[in-house]
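Only a part of the assembly is drawn; its chains keep their places, and the rest are absent.
The letters A, B and C name the chains in turn, as written, and every chain counts its residues from 1.
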Amino acid sequence: MKLLVINPNISGDVTRLIESEARRSIRPGTELTMATAPFGVAYIETRAEAQIGGYAAMQVAAEHYAEHDAVVVAAFGDPGLAALREILPIPVVGMTESALVSACQRGNRFSVIAISQRIQAWYRETIAAYGFSERLASIRALDEPLAHIGRVQEDQGQRLIALAERAVQDDGADVLILAGAPLAGLARSVAARLPVPALDGVTCALRQAQAMVDLGASAPTAGSFAPPPEKPCQGLPEALARLVGRRTAEPVSTVG
Amino acid sequence: MKLLVINPNISGDVTRLIESEARRSIRPGTELTMATAPFGVAYIETRAEAQIGGYAAMQVAAEHYAEHDAVVVAAFGDPGLAALREILPIPVVGMTESALVSACQRGNRFSVIAISQRIQAWYRETIAAYGFSERLASIRALDEPLAHIGRVQEDQGQRLIALAERAVQDDGADVLILAGAPLAGLARSVAARLPVPALDGVTCALRQAQAMVDLGASAPTAGSFAPPPEKPCQGLPEALARLVGRRTAEPVSTVG
Amino acid sequence: MKLLVINPNISGDVTRLIESEARRSIRPGTELTMATAPFGVAYIETRAEAQIGGYAAMQVAAEHYAEHDAVVVAAFGDPGLAALREILPIPVVGMTESALVSACQRGNRFSVIAISQRIQAWYRETIAAYGFSERLASIRALDEPLAHIGRVQEDQGQRLIALAERAVQDDGADVLILAGAPLAGLARSVAARLPVPALDGVTCALRQAQAMVDLGASAPTAGSFAPPPEKPCQGLPEALARLVGRRTAEPVSTVG
């Protein structure tokens, strides 16, 4: 099985962190292709940045998905996830969604531990859009500026653990989600110190990606995830245009 | 007052339709700047197309918003709306949201009349994301391929009216929303034949844009719609980079 | 355009406060008629008082709505709003609903700043009835008896600002609604000191009333906001009886 893992941000450091944890989360015989967004921001905290990252993920996926069995969107918040599901004929998973469905299978309510105050609104809206708000015990977040996005765990490890403990004690979390690609691997390293199951978004995403490929369900030809109707397009990278635009060479007559 | 009206699609025909109805919806002294997406698809029906259109709207807005008092995202489904609200210091309205808040002030439950079957899922999710699902009586949509996106009203006028009548009769709609920029002006022309208030997305958006400017509330410096935190970025058009990226010239050290 | 602004309470002081802010919120050419409830209480804090104020608003509206283009119910909590929408052939707006739809267009979650502890339950239920509970970050309220309802702002200004700041800081409000007619004008005077958009119910209501008139949508003849079916009535003021009762002079035969 071959998986395409897309970091929708421009941070090579974070891509390496994702790759390191992803390689621990695959079975023998699963291969990974790592890709980093060619444009965008260093890490996504806002709806605006997610809008950019989602489009970047679409471009990367369109160009590279061929010969892969599934795609992993490797940023918590899942930028572009629904869009990719529509245009690609293979399963697509996201870190948030994978972590949520895993958490639901290990307990009832979960808390999300996040790397910045600002990121909380976007996370909350993502979780709400998936319909999991009722099970969200809390989001708890670091409240200091991040000196270096690739070293959050080293710099803030103790504070992250303290937030996790409060989520269990005060908020009633049955499960913890240590959220965001920059925290990849933290759950594994601190699991023994936490009183409830602690989940890592990257690990969950890779495990769910493999499970989705294993399921072997076919791609839809009807419903709202069938390929978008063909129509005129312009200015899109060629690989993407093949997936969302008119697949013929007809001139775009409706553009004035 | 000066408003920037963005068509997040590439269809010049539709931009002209929007402009025509928009000009009927402004007060003396309000000026309009019309803009069409430089890349994307002819009209948005899917999440994937909205992801593209939202990014296109961000680029257009970043380049042109200066010296305007508000921005109108002129596609039903509001691609990029939340993103624009974060990065721009002026009010931003969208056709769907404007129509929903107008409908709520004219009745309890509303139906949306749409131009294609496929577009319904995206509309439903947009309405749900705004929290208005409980008030949605139904979405009813044309079920034939559109011959020409700029001539839907002429080609399908009678069918659209029939759908509207069923929404009132069978679904319990107190208000009708004739949705999608390609239907701009239809509500006005058929209002007399419909038994409940019929709303036009373009008209609602322009009226709400003017109301938001009139309110005069200041831009946020805190909360989740304050400007995104500065951070490294790359590959973004310069105008957009100024709004979402690091505003200094420092090298992007975290990118490997 | 001519707007009828109804204070559903008996407080002339508050009517004057409303009028003062309302006059700042209209365009050239918009005229106002102010009306105060002929019976009821000094200010509404409870469901019981709202039941009375709503009926008073119906009587005032029935008597005075003719030759107006829209009606504004000028008490937060919108007593009688849905009732008025059914019986009047012109748009009717309320302070709460107008503030909510405005807040939604300036951010995702809002907090309401209120003048008394007791008033919170009624506000919460009103917001829930409109379907906006998910977007309510908090209600924060003064906790001292009000010495004089017409001087709340002078007496409690600093405390109100402190509540607003906590709503942003601790509750995650993107927008603030300074609620209640007795606070009319406060948002304007303190806006510069608050870190997120601050909305005034009176201003929002006047702006939305004008927007609704501008929309020009016709009155319903079907659906649940069409005029109530004719039926026997008794004991109602004549103007109101014409709107809700049997419009003929037939005797009320079903009354024993």
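Basically, a contact is a pair of C-beta atoms (placed from the backbone, for glycine too) under 8 Å apart; a residue touches a chain by one contact, two chains touch by 3 or more.
Just so you know, these numbers come straight off a predicted model, no measurement behind them.
Of the identical chains making up the complex, 3 are displayed, while the complete assembly in this file numbers 6 copies.
Methods note: only the chains that are shown with their structure count from here on.
Here the chain at the heart of the structure, going by C-alpha means, is B.
In whole angstrom, the spacing between the mean C-alpha positions of subunit B and subunit C is 28. Subunit C has its Cα centroid 44 Å from the Cα centroid of subunit A.
Those residues of subunit A in touch with two or more other chains are numbered 120-121, 125, 128. Residues of subunit B touching subunit C in their complex: 25, 27, 82, 85, 91, 93, 97-98, 101-102, 104-109, 130-132, 134-135, 168-169, 172-175, 187-188, 191-192, 194-199, 203-204, 207-208, 210-212, 214-226. Contact residues on subunit A toward subunit C in their complex (touch as defined above): 120-121, 125, 128, 133. Against subunit B, in their complex, subunit A makes its touches with residues 10-16, 38-43, 45-52, 54-55, 58, 80, 82-87, 116, 118, 120-122, 125, 128-129, 145, 148-150, 224, 228-229, 231-236, 240, 243-245, 252-256.
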